[in-house]
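Below you'll find the structure I mean.
Shown here is a partial selection of chains from the complex, left in place.
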Amino acid sequence: MTLAPLRRIMIEPLVRAALLEDLGRAGDLTTDSIVPAGLVTRTAVVAREGGVVAGLDLAKLAFELIDPDIALDIVLNDGAIAAPGQVIARASGPARGILTAERTALNFLGNLSGIASATASIVAAVRGTRAKIVCTRKTTPGLRAVEKYAVRAGGGANHRFGLDDAILIKDNHVAIAGGVAPALRRARAAAGHLVKIEVEVDNLEQLKEALGEGADAVLLDNMSVETLAQAVAIVNGRAITEASGRVTPKSAPAIASTGVDLISIGWLTHSAAVLDIGLDFET
Amino acid sequence: MTLAPLRRIMIEPLVRAALLEDLGRAGDLTTDSIVPAGLVTRTAVVAREGGVVAGLDLAKLAFELIDPDIALDIVLNDGAIAAPGQVIARASGPARGILTAERTALNFLGNLSGIASATASIVAAVRGTRAKIVCTRKTTPGLRAVEKYAVRAGGGANHRFGLDDAILIKDNHVAIAGGVAPALRRARAAAGHLVKIEVEVDNLEQLKEALGEGADAVLLDNMSVETLAQAVAIVNGRAITEASGRVTPKSAPAIASTGVDLISIGWLTHSAAVLDIGLDFET
């Protein structure tokens, strides 16, 4: 199944807010004073460096909300790899509108393509293993849905989207409950029948406790590659295994080689650099 | 004058939206099922690596909006340098609320401290020169006001905040107007008396044209250090000089040594990694 797009009703509020943030109270002083109202132009959205594209629907909407006469013809779809210098899309129509929407469109496109590209590079690094690359809740405030979408565009998968769509028992919860087992029991008693439960374990003792209570998934936090391998062997398919803890593109392959099901990386959404994408006038 | 804080009325909508994004429809399933309602605790917000702190008011508000009984006692103020392992603030109060607000508070704090820290490192790199470090409009959609605040917290300065608070004539505007001079004349004719005008110039000919028309500032785009030095000499104080074009911490000192007034860096806001900040339970 290909990447399902985010529906317009979900992204329109974000794009409107971003445009209004840039327009302020007086609009685009520069463009309105210099560019003739009737001028029509043709531009190319170009990848200045190679990477995976994400966010074209948001860019398209930015242009359209500024002026419905601007057409954004998409050349590469979200999830596609852009080579350095490659044209991703073409915006044509009233020059004023294109210039006014440009920065907002590129901000979305650059941010999300940066996340997709970072994801793709780690996905590539672990190819051949069973490990999926997943993001976390360490996202930019207000952008969680689109950042998680960008991770999918890059070939990654999503962890839970918020505090309410799954149970993830962290170390502090374990401490308060007085152990992995009592924490899991309390969670199980309260959880709806479609709510999975994952628990963070810091050592193999806790892991066994978690398995004994039937955790759906275990978060193996900050373990060495050796310990991870042992953990995977102990789990032996009885739960989903997730490795976490400042994973980098460099450390990922070794971690993946342990056989874990998932590697979660906050860095994908909180610290990936943007993909450098620009707009070139073609006339 | 010290760093002026952002007023609550400006940041409250952001913090509310971020909390609701995380709470979803069912709230914090994990915490509500495991942590007793009456449990009170004491935690420390700790810098896991060294850097400059920014965003404490947003973090404080995140805790307060979840539960007004949570107090965030601030140890280091925004703009202060945190050493690795240093306590930035202490959150105490109902454990449920602290755990529920934790991720939102840390997301703001990590993102903004990351920007402040990146800014501070470049500011330090050009110390002794006249160059100020400024950010751009390449900000995360929805977060411009707070990201620009973070740049100030890091010792940097702000470029314009949007399309409407100054005129910045870019290369495409120049091309459409048929040159730097006609572009500046059109802008001057339309600009309000408190609106400054800056123009991007790509070479020394354009620079002279800009000075001839009395530009308030010139954006020296992607010039070599040698050309920048020549440009500064030509300007000779008649306009503010701004160097731009993929400046890195490494390239900044040489650019600053040319005598430019400003170095603008999109990377500060679009690609700085978060500062790693965590929450430790102290009991």
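Lettered A and B in written order, each chain numbered from 1.
Just so we're on the same page, a contact is a pair of C-beta atoms (placed from the backbone, for glycine too) under 8 Å apart; a residue touches a chain by one contact, two chains touch by 3 or more.
Please read all numbers here as calculations on a predicted model, not as lab measurements.
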- Which total copy number does the whole complex reach if 2 copies are given here? 6
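Definition applied: only the chains that are shown with their structure count from here on.
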- Message: Centroid from C-alpha atoms only, then distance subunit A to subunit B, rounded to Å. What do you get?
- Response: 22
- Across the complex, what residues on subunit A touch subunit B? 14-15, 17-18, 21-36, 39, 95, 99-100, 103-104, 106-108, 110-111, 114, 137-144, 161-170, 172-173, 175-177, 183, 186-187, 189-191, 195, 267, 270-274, 281
